[in-house]
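I have a structure I would like to understand better, so I am pasting it below and will then ask my questions one at a time.
Complex shown without one protein chain; remaining protein chains in place.
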Amino acid sequence: MKYRTLQRHFRESLKSLSRNGWMSVASISAVTVTLLLVGIFALVMMNLNHFADNIENDVEIRVLIDIINEPEKMKAAEDKLIKQVKSLPEVAEVKYSSKEEELKILIENYGEDFSLYEQSNPLRNVLYVKAKDPQQTAELAKKIDKLDNTYDVIYGEEKVKNLFSFLNTGRNIGLVLILGLLFTAIFLIYNTIRITITARRDEIEIMKLVGATSSFVRTPFLFEGLWLGLFGSIIPIFVVSIVYHYVYNHLTPRIKGEMLQLLDVTPLVFQVNFILLALGIFIGVWGSFMSVRKFLRVY
Amino acid sequence: MKYRTLQRHFRESLKSLSRNGWMSVASISAVTVTLLLVGIFALVMMNLNHFADNIENDVEIRVLIDIINEPEKMKAAEDKLIKQVKSLPEVAEVKYSSKEEELKILIENYGEDFSLYEQSNPLRNVLYVKAKDPQQTAELAKKIDKLDNTYDVIYGEEKVKNLFSFLNTGRNIGLVLILGLLFTAIFLIYNTIRITITARRDEIEIMKLVGATSSFVRTPFLFEGLWLGLFGSIIPIFVVSIVYHYVYNHLTPRIKGEMLQLLDVTPLVFQVNFILLALGIFIGVWGSFMSVRKFLRVY
Amino acid sequence: MIHMKEVYKKYPNGVVAVNGISVDINQGEFVYVVGPSGAGKSTFIKLMYREEVPTSGEVIINGINTAQLKRKEVPLFRRHLGVVFQDFKLLPKLTVYENVAFAMEVIEEQPKKIRKRVLEVLELVGLKHKLRMFPNELSGGEQQRVSIARSIVNMPKVVIADEPTGNLDPETSWEIMRIFEQINALGTTVVMATHNREIVNKIRKRVIAIEGGMIVRDVDGGDYGYEI
Partner (left out) sequence: MIHMKEVYKKYPNGVVAVNGISVDINQGEFVYVVGPSGAGKSTFIKLMYREEVPTSGEVIINGINTAQLKRKEVPLFRRHLGVVFQDFKLLPKLTVYENVAFAMEVIEEQPKKIRKRVLEVLELVGLKHKLRMFPNELSGGEQQRVSIARSIVNMPKVVIADEPTGNLDPETSWEIMRIFEQINALGTTVVMATHNREIVNKIRKRVIAIEGGMIVRDVDGGDYGYEI
């Protein structure tokens, strides 16, 4: 194809876009609405997934440490245990909590009654251990149990298992939903483009009757598809950026220190916007291609 | 309009549906896909909302009961307290837990060390109270605190406040999303119908030139819209029913006894299906009406 | 019957297609409208069935001022006219039979009567054997005949035809003219834009010649004019 022909196709595509008036508007707004849906849904799903991660990460193993009556030996034993635990490959984080701190928590939960134990604290020093992959918690707990100087290892076995099963199911549903939505979005945009192009099948027929090759007929339509995708993704990109910015700024201070945290604005919004733009352009061009092809094939 | 004319319109609408071939298919599948989206989204959102309710309902007030050394008096005091609490209008549920039961829970959480307290249990008998509306928990706690024979009232003030704020925000986002999706669905279906009808604007023009009144031109299109909505909602209704049935049967045994429960199949699926059918038909007819109107106005 | 007074029609793009036309056509007349391509014949005719409204001046058909018709009244007004369009304007998704029947369904005629009458007029234009075919399966001339059949199916008081013989061979053209003469003999007014010199010169009727949107000649029993 000659360069000037390409230029011509480029010009034609813009002309055609404006001469097809509200049919173009309809296609663009179908892209807009669908991408908006995809964008917002992606934000929600990615944050829910993040929440699920947070909840999982909150699962801790409580390691009760053996009591040794000589403080020095005790200290040495504890240090050794901490070192051993830290060296386990599955371990992400180890936190030490003295029995005094433990008592404080107990009092908070069970009332002032326990204050009288401040003198003779029956509790033990504790290690809080988190696994790198929370799903390994059970395994890790077993390993730690085998180390010296551990009195007991507690992590709410049954509860954790149920939680993980639940979160995994949730994540799978989410994945299915997002794939379904993507598929739907592609279908809806393609459908719209196809109908508008079908309304112009006579044009395609005439062009071919006048001696236009398939590629000559097709190229302006591909450019048009490009515009549809491009123009259609502008509003979703703006909305996604602004809304998430707003929600983030609005919610973050309120849930400060909570377990559930929103994903940061900066990489997320760029990622989602990139997906929207790529999706818009891809479906626009691809949809045009597939739709025109049908009518080019005739005779 | 004469009855036989209505019959004619009815016949015409079916003929037109089949003669417009894949344009009809395109519209129907736009309805199908969009309603499918709405249906699944509705199922998910209603269940999430149900989860949120469950989580809220799990918020309990722990009422520690004063110790009175004479067992009879103690029993009387406790009975009186329970009666008083139960008579409070905000109270949904009261559960009594003896100090022995409390100790068992403590041992579960803090290890066998506490077994030695089985002889001289330092804990108190406890009432677990749930509010009818979990959001009233704070208020209710205050009221109970004022009653006689309560030693302490504990409910994790800070945590509950944050949880509620979070769940409320979540619910609002969900509501916005579902409204947004409904709006989107309406728009997309309307858009598709409008494009297909625009492709037939010449037909409308010719009919009017031959002396057809607006209502004569319009009625077959309205019937056609009805078919679009009707045929378009068949698949979503089946899919929603079958998928939810499957998910429910698959998940329920796994999360038995858990806090988070799925909504029962029977009323939910019927409700959602009714909404889908109504929505499909409404948008089909309304979309046709609006689209045809535009071209009836011309001249 | 048809009364136009100082009618102007300027299209949105600035073209003045009808540039001051005054004319009276009486019940039962047969009028040819002739003139070069682009003279304004079709516009003149579109003013009659109110596809276009005059920019100024008045068009009164059957005592009705088309410019004052409410939108709802336009279809009822058109039912008293039969129109043959230059570009046929057939409904592409309806068969030949259905296209003609449509004009009768519109006035909520009895199905039985519709069937009888449609077959009758299709016989008349020689297309009874093609009643199940769709417009895009017809030749140009056949489409034109469907358009003609539709225009006369309701026995209108006025038939307005824009080049009804443009796509027809001379023989078929004469047959169509015979049909028009017949319905004219029954009292129907016929207004017909045409380029067909042969017909105009043979079947002598009133001839209105339009050039540049103006009537340049209006002779009873005149000839086509425009000799080469």
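The first chain written gets the first letter, and so on, giving A, B and C; residue counts start at 1 in each chain.
The criterion applied here is as follows: a residue touches a chain if its C-beta (ideal position, glycine included) is under 8 Å from a C-beta of that chain, and two chains touch if they have at least 3 such contacts.
The shown structure was predicted, so the numbers you read here are calculated from the model rather than taken from an experiment.
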| item | value |
| --- | --- |
| Neighbouring displayed chains - absent chain, whole complex | A, C |
| Identified contact with the non-displayed chain, of A:Asn49, A:Ser97, A:Ser165 or A:Ser214 | A:Ser214 |
| Contact partner of the left-out chain, one of C:Leu168, C:Ile183 or C:Ile208 | C:Leu168 |
| Positions on chain C contacted by the hidden chain, ascending | 11, 13, 15, 34-38, 41-42, 86-87, 133, 137-142, 144-145, 162-163, 166-174, 195, 197-198, 224, 226, 228 |
| Residues in chain A touching the chain absent from view | 1-2, 4-5, 8, 16, 19-20, 202-203, 206-214, 216, 297, 299 |
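What we mean here is this: only the chains that are shown with their structure count from here on.
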| item | value |
| --- | --- |
| Chains contacting each of chain B and chain C, listed by label | none |
| Chain at the geometric heart of the assembly (C-alpha centres) | B |
| Distance from the mean Cα position of chain C to that of chain B, given in whole angstrom | 62 |
| Between chain B and chain A, distance of the C-alpha-averaged centres to the nearest whole Å | 23 |
| Mean-CA-position distance for chain C and chain A (Å) | 67 |
